[in-house]
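With one protein chain held back, the other chains of the complex are shown just where they sit.
Chain naming follows the written order as A, B, C, D and E, and within any one chain the residues start at number 1.
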Amino acid sequence: MEKAQYEKGIQQFTQMVGIESIDPLREQFKSLSPDFEKYVMGFVGGEIWSRSNLDLRTRSLCSIAILAALGRTNALELNIKMALNNGATKTEIIEVFFQVAIYAGFAAAWDGLVKADKVFKEIDAG
Amino acid sequence: MEKAQYEKGIQQFTQMVGIESIDPLREQFKSLSPDFEKYVMGFVGGEIWSRSNLDLRTRSLCSIAILAALGRTNALELNIKMALNNGATKTEIIEVFFQVAIYAGFAAAWDGLVKADKVFKEIDAG
Amino acid sequence: MEKAQYEKGIQQFTQMVGIESIDPLREQFKSLSPDFEKYVMGFVGGEIWSRSNLDLRTRSLCSIAILAALGRTNALELNIKMALNNGATKTEIIEVFFQVAIYAGFAAAWDGLVKADKVFKEIDAG
Amino acid sequence: MEKAQYEKGIQQFTQMVGIESIDPLREQFKSLSPDFEKYVMGFVGGEIWSRSNLDLRTRSLCSIAILAALGRTNALELNIKMALNNGATKTEIIEVFFQVAIYAGFAAAWDGLVKADKVFKEIDAG
Amino acid sequence: MEKAQYEKGIQQFTQMVGIESIDPLREQFKSLSPDFEKYVMGFVGGEIWSRSNLDLRTRSLCSIAILAALGRTNALELNIKMALNNGATKTEIIEVFFQVAIYAGFAAAWDGLVKADKVFKEIDAG
Partner (left out) sequence: MEKAQYEKGIQQFTQMVGIESIDPLREQFKSLSPDFEKYVMGFVGGEIWSRSNLDLRTRSLCSIAILAALGRTNALELNIKMALNNGATKTEIIEVFFQVAIYAGFAAAWDGLVKADKVFKEIDAG
């Protein structure tokens, strides 16, 4: 992983999670595996999320759709938070779960809405 | 299924698949099960796709993301076609598969890109 | 969503979750999204669960099979409870997980049996 | 794998696929891997399908539900055929896909209905 | 399930989970369903894990890969523990999640790494 790409990714994620959350997030990844942090920042952030062709808000909504369909816990929670920073409204995030309901089932939508509700309440509580 | 809702759904799908494709699509569903056609038109089309809160192009891109993540053959193909009618460009559709690659794996992205390529070629061939 | 269908669905779910549980369940759905409650009641309950062709007990066992295979937490728990009200015995519910074991793997069966055990214990504890 | 259990499984599958189909099916499994045939017959057939607690028709419908939810091609096709021998009607099999639609999504139901349609047509054509 | 095969499986699992953990594990399975314990020991342990052709360490790493891809909670945790007894190092287990990241997505890898981290910490804490 090239240093420039890694730093580009950290910058990209900083914009999406907020300046106050980037270090705890990176520490969490590093504690699991330093190389995992390196790839999430450098490739997921520095290569994919920083591409053009699709705005960040749309990328966020598509990501939430994927993660709810597959039932991925940690990444779904993070992506709901990031979606708000990327310009999506709560209403739009909830709306994605209706597309999830028809194409991945009401059960996936339910699990996802419970997760979104938890994230929204944590944010409201500051 | 209320008649008004069913007709609203047919109208919604007509807009999304094109006037020349709506009857063959409905016949295909009816041949599998008349009630399946009724629910796809009336509920999927008349209730969910016709909601506000999120534009059709974004709904399409989220749907493609879900269907590629889950590997659903028939609906993925239809949704790639509908996405073009819903205002998404080929570039944007392909871009969704990069979000699929990071969150559902490169293997799901590959299978999805092969399907998109097939759809694009069929459309280009008229 | 037509009012008659919505009320038919509430009636259907009342029968399946019990008169004492329908209001808390509906409130839980409404707190996630009022429209989600509307569709779960009106479409899932009022259109699908209220169909003929297959008795409620068989529908319940098939639903448990699907939800265990896909690992959907909230809906699996609810459907195990509803299965008991729909005429399935604990023995039959557990038996479904043996079909899950061969066709979705022992790991899916294990996760599902843990959930069933939790539900059965809560019911026994009143 | 004990010989008695293996033979019990062959008997079980013979009942479910029909006397004319058991040898081609076993040969197909053996050509993939002799041990795979041994386990499918001896364990899947001789241990699980031959259990009591749940009748064969219900086991078949639950299996179809699982396989459609997971998108498993070969086993779904075989289980639709077996369901007919196990006492399920075409109407009941199709009905299972409505439970699939609500809990695993309309896309999984569509793929499954296409497969069921293919099997039904092959059987009708003799 | 033949008695000899069942006992062979218990022996196999005893080797993989450790002499101090085999009875609690079996009791956990039995409390969910006595027959589930019988099949996990006799078939999963006595037939599959005790096969030759592939060493236990490789079997463990492949199993972790499957379970992380499918998001199966209980079996993933058990298989991470067993992998250490089967000769895999922590480094190798973590390395598997990089293959998971590329083929099942970074989200599956993240969920799996969180689980591995929990298991490693419990073991270190004795």
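Here is the rule we use: a contact is a pair of C-beta atoms (placed from the backbone, for glycine too) under 8 Å apart; a residue touches a chain by one contact, two chains touch by 3 or more.
Small disclaimer: the values here were computed from a predicted structure and weren't measured.
The chain not shown here is touched by just one of C:Val40, C:Leu76 or C:Ala107, and that residue is C:Ala107. Note that of E:Met1, E:Met16 or E:Val96, the residue touching the chain absent from this view is E:Val96. Although one chain is not drawn, the whole complex shows that of A:Phe29, A:Phe43 or A:Phe106 it is A:Phe43 that touches it. Residue positions on chain B in contact with the hidden chain: 71, 94, 97-98, 101, 105-111, 113-114, 116-117, in rising order.
Although one chain is not shown, part of chain C still touches it, namely residues 101-108. Annotation for chain D: contacts to the undisplayed chain at residues 31-33, 35-36, 39-40, 44, 66-67, 70-76.
Keep this in mind: only the chains that are shown with their structure count from here on.
More inter-chain C-beta contacts link the pair C-D than the other of C-D and A-E.
As a whole-number value, the distance joining the C-alpha centres of chain C and chain E reads 30 Å. Contact with two or more other chains is made by residues 35, 39, 71, 101, 105-108 of chain E.
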